[in-house]
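Shown here: the complex without one of its protein chains, the others still in place.
And now, chain A:
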């Protein structure tokens, strides 16, 4: 709790949280009025299950955005990792214990490589990650054009499983966000991210290895993409090179809506969590009230603009 308050104070994020929280409450109340099945435990358990993929990718994106960067490779990376996992598990279904850490290592390495190129080549993150995304996507298609592979049943069950009435995926997601939040607020290396992201020059003068921090942020983004891919593969049972395509841009919405500014140095994972909750609940609610998904895009766009506009005007005051 104190960490939370410190987070709020340090980053002046209260305004964003209030806006996102209010929008979320409006959705929940509207949902309750519009459908008698919306406010049921069953629907919430289903909704929490849906949080994990977007949640993981957005968490990774938060670190990168805090550094003033952006990771446009995550979508392709998630797709590639689902292909890796499903192909590996089709070959050796008994080696789940190896497949999962291996995919995490590969993803972290690719993320770190993104960071390294940004630091060494001094090319903008947008270009490096866009290029990397394209390379990953192309290479994945060379190996597998159509969805394929398979996963053991136990792994598939895990993605849909509950502890009591709470989906495992929701517990995992909350735990990871809490860990990430604590790390950012309570440790030296976590605080360095804010420092290096907000004012790299000052950070350097104060002895922070800014380049290392940048590489670390991209590596975390890769690791988070692996987390998303693990759940996505379990949920779909296949590897699909195209399945992550929409995630790249989707992952940025919760980050900016949650108050993390694109210039870097300010924001936090709690805001991102609320952003993910908001976007996922919105899609769920619009399915309940039977409106076309095209409205979902329009409303999502409106929410981004409204939330960010409020954040900026709040800052001016």
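The rule is simple: a contact is a pair of C-beta atoms (placed from the backbone, for glycine too) under 8 Å apart; a residue touches a chain by one contact, two chains touch by 3 or more; residues count from 1.
The criterion applied here is as follows: contacts and distances are computed from a predicted model.
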Original post:
Of the candidate names "Outer membrane receptor protein involved in Fe transport", "Substrate-binding domain-containing protein", "Cytochrome c-type biogenesis protein" or "Peroxidase", which one corresponds to the UniProt protein name of the undepicted chain?
Top reply: "Substrate-binding domain-containing protein"
Subject >> Of A:156, A:182 or A:308, the residue in touch with the unshown chain >> reply: A:156
Original post:
Which residue from A:131, A:147 or A:190 sits in contact with the chain not drawn here?
Top reply: A:147
Original post:
Taking the entire complex into account, which one of A:89, A:125 or A:232 touches the absent chain?
Top reply: A:232
Original post:
Which residues does chain A use to touch the chain missing from this display?
Top reply: 35, 37, 40, 42-43, 46, 49-50, 53, 145-148, 156, 160, 232, 235-238, 240, 243, 245-247, 283-284, 287-288, 290, 292-294
